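Left out: one protein chain. Kept in place: all the others.
When the chains are written out, they are named A and B in that same order, and each has its own residue count from 1.
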């Protein structure tokens, strides 16, 4: 059974998310709607890109992600429909699928045929289309149509989507001995998730040195319990990305790290020079 | 398919909302329960009145809204059951349906027959009725009964509900050239939603001047993208109400506005005097 999965920066003080669910429920009774999250930092496309990529493989095939982090709503930014492994994404074309496109190179991306969406799923009688709430009027209906098996009716032309450079990793020096990445997301516990993936680290040999802000960590830990309370550590987190953490405290606060900050990983072997 | 729609100021630190869902699920398995919101400012009946009105038309006919913003729980305030367009509202009689009553003049309001609710939907064995949590013991069961088609069994006598004056607009001067309204709700982004509706503005002609706190705005914008980042604007928001916003920043913080603050709209035509 497919689901609609909602990811927005709308928070939960307002009617925005509930109304998106009402719109879906009105047209598609029985379609499960799951909250991936609404409390990422407002307008943080980078956090949204990370959550989308982290969650993707854990939802059943046929599911449709509706991602609305959209500071440019009402401007001329486009809208997209993406597909991979039987799952769908509806989003503004502003970089939200960057990490997904990196980890799933076969991601297919199309323009969303907004006229088709509005024709198949018009707003309730007496309600006007909005210039400021495409999540309700366009994205939620489009995602519901995908989860209901009608993606083919709202798929436009193939599109080369906007991609955010911070979602990628730079390999520097011989044999990729130095990686430059970025803090993508700070989680509730203050763990700083970076763009460096396990697959970036596997070719590296010898001791790994991780640097971000003023902290320099030697080697990766496997669990928080390996260090004392309040001590920093680097580990590959539960979604496969390198994280900088403090045991039972906030690494972001204690180390002064935030989304967008640079991180580097070096491998040191024998007496070879460091990069 | 009808749904129960929950709107409270209970927040999400506590068991209150989850338990209301358990109560509904125990008696009405399969009935969809949707969160409209639980994170409005504690005891803010005005915010609750706005969210209720904003969301109303977007849920399927047969749905029952359960609204619990109830600083007077345990006092002698009454309880009500309201109906309009096939949708139901269960709430304390403290002004929560004010905006709904204004926008839907045919809203029918009745006393909730609490004895009938408790008889049809008694608390679990061994659990006592509470003096402080009517949401769990009374309102959630009543809303579930409405969504399950049994509103007729719990409808009491017709009632003239409490209404909040701030939910309405004052038309001043000849031909309604000056409107006085109120900030109803500040959303997550700091947008200040007012009680001035699109239908109040349509009769006005010429340039509109919007004033709230120290800000004076000339004319309405259609989208946030029409002004520079950090600049203020007035626009008719996605639910039809006038909002005062800042592009990609918080109008509430930058302009010092909050729920309950006055707002005025004037129309200026040619050399006519201003009011």
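Structure notes:
The definition used in the following text is that a contact is a pair of C-beta atoms (placed from the backbone, for glycine too) under 8 Å apart; a residue touches a chain by one contact, two chains touch by 3 or more.
What you see is a predicted model; the values in this text were computed from it and never measured.
Only one residue in the set A:235, A:251 or A:265 touches the chain that does not appear here, and it is A:235. Of A:110, A:168 or A:189, it is A:189 that touches the chain left out of the display. When the omitted chain is restored, the residue from A:1, A:214 or A:228 that touches it is A:1. Although one chain is not drawn, its touching partners on chain A can still be listed: residues 1, 3, 5, 7, 12, 32, 34-40, 50-51, 54-55, 57-60, 63, 185, 187-189, 222-226, 235, 237-240, 248. Chain B meets the missing chain through residues 10-19, 21-23, 25-26, 29-30, 42-43, 71-75, 124, 126-128, 130-133, 136-137.
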